[in-house]
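Note that one protein chain is taken out, while the other chains of the complex remain in position.
Showing subunit A:
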């Protein structure tokens, strides 16, 4: 089924290396699944809590492979006119009026349903591109169940059927990446067509390196303290566990405030950066004996 094309990556180590070059430090899980998605020509479904770098991954893959990123942001009520394609009605009408009297009906009819009058939306754009492309379907779980049906054809065969025109098949298969916050279960049919990656909080070492690469001005000892504190916070039963994005924010905050150690006062005053719920802050302060 897959068009024969050279894979983007040579090996798992190659993935990790090239993603690191563009500033995305990948764990073994991420590097392996990205490599497999590329090799097997399957879309990659990335699930996980907010702020662990799901969308970033797509951007990094695009940058590392010098591909164009085509993004479909899902929201409640998105439909095929927004996701796949739409006919340019205004232009079609113009065409019909312009051709009045000179052309026969048959000619006009065939003409107004041609490529020229098609407004491609992200999915069709990604399929039609001849250059390397990364297709990002962001926050799939926000879209309605019906939209998943639209995606099935695109993701399994990399083609789009347009009733008036025929089937558009990918000349070059895009690297497809779907993200989900799992606010709802995606349908089995969709999941079956994808490789699945659960992106969780990184381990201590990786998180340290991520923070250092994002906020290089921070002292290494401070980053170490930061990451350790965040890990302990994640161990508490909180409404919203702090994610990597929050760790980075915390680092930036400390930098902006000019603090060079993470002592009690520093934690107490800046806890709001990592914990966004009042009840979480109260709880963390009590459990970690900050008061």
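Basically, a contact is a pair of C-beta atoms (placed from the backbone, for glycine too) under 8 Å apart; a residue touches a chain by one contact, two chains touch by 3 or more; residues count from 1.
By our rule, contacts and distances are computed from a predicted model.
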item	value
Among "Acyl-CoA dehydrogenase family protein", "Urea ABC transporter permease subunit UrtC", "VWA domain-containing protein" or "Periplasmic nitrate reductase, electron transfer subunit", the UniProt name of the subunit that does not appear here	"VWA domain-containing protein"
Option touching the unshown chain, where A:79, A:185 or A:260 are the choices	A:185
Residue among A:91, A:209 or A:228 that touches the chain left out of view	A:228
Absent-chain contact - pick from A:22, A:98, A:119 or A:145	A:145
Those residues of subunit A which, in the complete complex, touch the missing chain	11-12, 28-29, 31-33, 35-37, 39-40, 42, 44, 47-48, 144-145, 182-185, 188, 191-192, 195-198, 200, 228-229, 231-232, 235, 237, 239, 263-264, 267, 278-279, 282-283, 287-290
